[in-house]
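Okay, handing you the structure first.
Missing here: one protein chain of the complex. Every other protein chain is in place.
Labels run A and B following the written order; every chain starts at residue 1.
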Amino acid sequence: MQFTSFSFLLFAAVLLTVYYIIPGKWQWPLLLIASCFFYISAGTEYLVFIALTTLSTYATTILMDNRLKQRDVYMAAHKAEMSREEKKAYKAKIKSGNKVWMVACLVLNFGILALCKACLIDPVRTAVSGGTLSFLTVGLPLGISFYMFQSMGYVVDVYRETAKTERNPFKLALFVSFFPQLIQGPISKFNQLTPTLYAPHKFDGKAVSFGLQRMLWGYFKKLVVADRIAVAIGSLKGEEYTGIAFLVLTVFYAIQIYGDFTGGIDVTIGLAEAMGIKLPENFIRPYFSKNIAEYWRRWHISLGVWMKDCIFYPISVSEPMRKLSKASRAKFPNFGKRVPVYVASVATWFCTGIWHGFSANFIVWGMLNCFVIVVSEELMPVYAKFHDRFHLKEKKWYGGFEILRMFMLMNLIRACDLFPNVGDYFRRLGSIVTTFNFHILWDGTLMNIGLTALDYAIIFGGCLTWFVMDLLQEKGPIRERLYAKPAALRYSLIFILLVVVLLMGSYGIGYDASNFIYNQF
Amino acid sequence: MEALLNILSELHPEVDFETCTTLIDDKILDSFDIVTLVAEIDAEYDVAIPAEELVPENFNSAQALYALIEKLLDE
Partner (left out) sequence: MKKKSIAIFAAALAIGLVLLWLLQMLLVPKYMTDVREGALIAEYYEEEPNHDVVFIGDCEVYENFSPITLWEEYGITSYIRGSAQQLIWQSYYLMEETFKYETPDVIVFNVLSMKYDTPKSTGSSSQREAYNRMTLDGMRWSDSKVNSILASMTQEEREKEAMWMYLFPLLRYHDRWSELTAEDFRYWLKRDTVSHNGYLMQVGVKPLEDEHVERPLVDYEFAPSCYEYLDRMVELCKAHGTQLVLIKAPSLSPVWWDEWDQQMVAYAEENDLLYINFLNHQEEIGIDWNTDTYDTGLHLNVYGAEKLSSYFGRILSEECGVADRRSDAGLSALWAEKTAAYDAQKAELEAAYAAQK
């Protein structure tokens, strides 16, 4: 069930109605049933994957929790007779036992994920499809990258004792499979999501209305802008489009992926919000960032947090890193102390690249991001001097310049994931400095890539509206401010947005609705 | 505490670490800063801060961070 399908809207409408009719304590079981239905409608053959993740997560966390409980009981009982060292050793023993279970669970699950992703690559597909696992080669199980990361994040949290262990297997199953976030995240933390996920909710007109408004806004971005511009991206990937045309492609792609991804997330968060469930924000207007590092704190936040907590921090504070850090500090006092950070960054970006796809271009893409972030970090003092010298930070236009610089730079990096062949990407990147074909902007080239003048007008109008909305949102929550306005104005604005989506959305016969891009991860 | 404040102000000279209690929430310290801090603290106090302690509550203020160091030293 695609978010943009009619059946999804019907499904959501029926669910919302039933959700508020039944008693509060039946709401979370209803969500579990709905999630199962949602998942089964995507294909029963994939059910085994999510069931396996749920079961292994449940078994591992219960095992670890039992050992932790045993530990607490034992420690309480033997408080007096144990020395400090004994206590420490005992605790460490329990912990290292838990670590074995955790690692086993992680290896199992990430092994499955890796196998599934590897099967998307041709040689592997051919090798595997001969055997009994041929159903693996159909495609990725729905949302596997998302529910897998969410579940494994929870396993790690239980190991670290930062999350309470869920002992009800059905509640845990709901946490793993909660359907709005199944398709493209966000990857929620257990502590963040579950308090509102399991709680009973009384009907609240304002919450439902806010949720539906957010969904509508998501459909606007997805259907009116992203899906409309998608066709041009397919065309501009062609060999003949180099130089300025490539720059145009990167900008179009920036618009499409932002609309597509945040549009989908708005539908997800909005639907959850309408049910009284609070999901973490996944984007905070990332294109207003002033550098790449900030961009990544504002784009796909839940993945960034996961990578930080589960890869970046553990690596950078690990025992080998400690030793490396000490050794490098002895040699280069200044740069040396940042060595662990950089090593951990490379590892994190490698994983982030792999997460997006098992292919060279995604790894290159990750490394490019990492490279830019590390270089900016190293050059920080130089920048600071430069800024001070010309008093740039006080100048208003400079902030705008920084945003534009970040936007263009990020666009160039991002374009890497459009070209499975890394060579193609670098050739086009190079063509920017060798091919000055500015004429393509007015010689009609842009009218031959699948967009009509009307399409351009709609896309431009859509982006402008969107930009203004983002600016307003920067200043404070739009829906709250709208809520304070007279009903006539409020309803009119929502109605206009609805009509715009209905009339200008790219959907229905004659349109090839592109899937949400993040479905494939 | 004095040594900790020195380490902190070396990272961000413009911040008043004695009073600020929203170092993470206001995005003053990013993940790079935190890892650098962990290494500096290790060098200064000879204490390894484990990954599970790298949470906002422990890094939002210099006091919280110092409390963490003392707790780890105590164990």
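As a working rule, a contact is a pair of C-beta atoms (placed from the backbone, for glycine too) under 8 Å apart; a residue touches a chain by one contact, two chains touch by 3 or more.
Bear in mind the structure is a predicted one, so any value in this text is a computation, not a measurement.
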{"item": "Shown chains that the omitted chain touches within the full complex", "value": "A"}
{"item": "Touch criterion as defined above, residue of A:73, A:327 or A:454 at the omitted chain", "value": "A:454"}
{"item": "Residue numbers in chain A that touch the chain omitted from display", "value": "5-7, 205, 454, 487, 491, 495, 498-499, 502-505, 507-510, 513"}
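Here is the rule we go by: only the chains that are shown with their structure count from here on.
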{"item": "Whole-Å separation of chain centres (CA-atom averages), chain A against chain B", "value": "28"}
{"item": "Touching residues on chain A, where the partner in the complex is chain B", "value": "88, 160-162, 293, 297, 308-309, 312-314, 316-319, 322, 325-326, 329, 337-338, 340-341, 344, 377"}
{"item": "Complex contacts: residues of chain B adjacent to chain A", "value": "27, 30-32, 34-36, 38-40, 42-43, 48-52, 54-55, 75"}
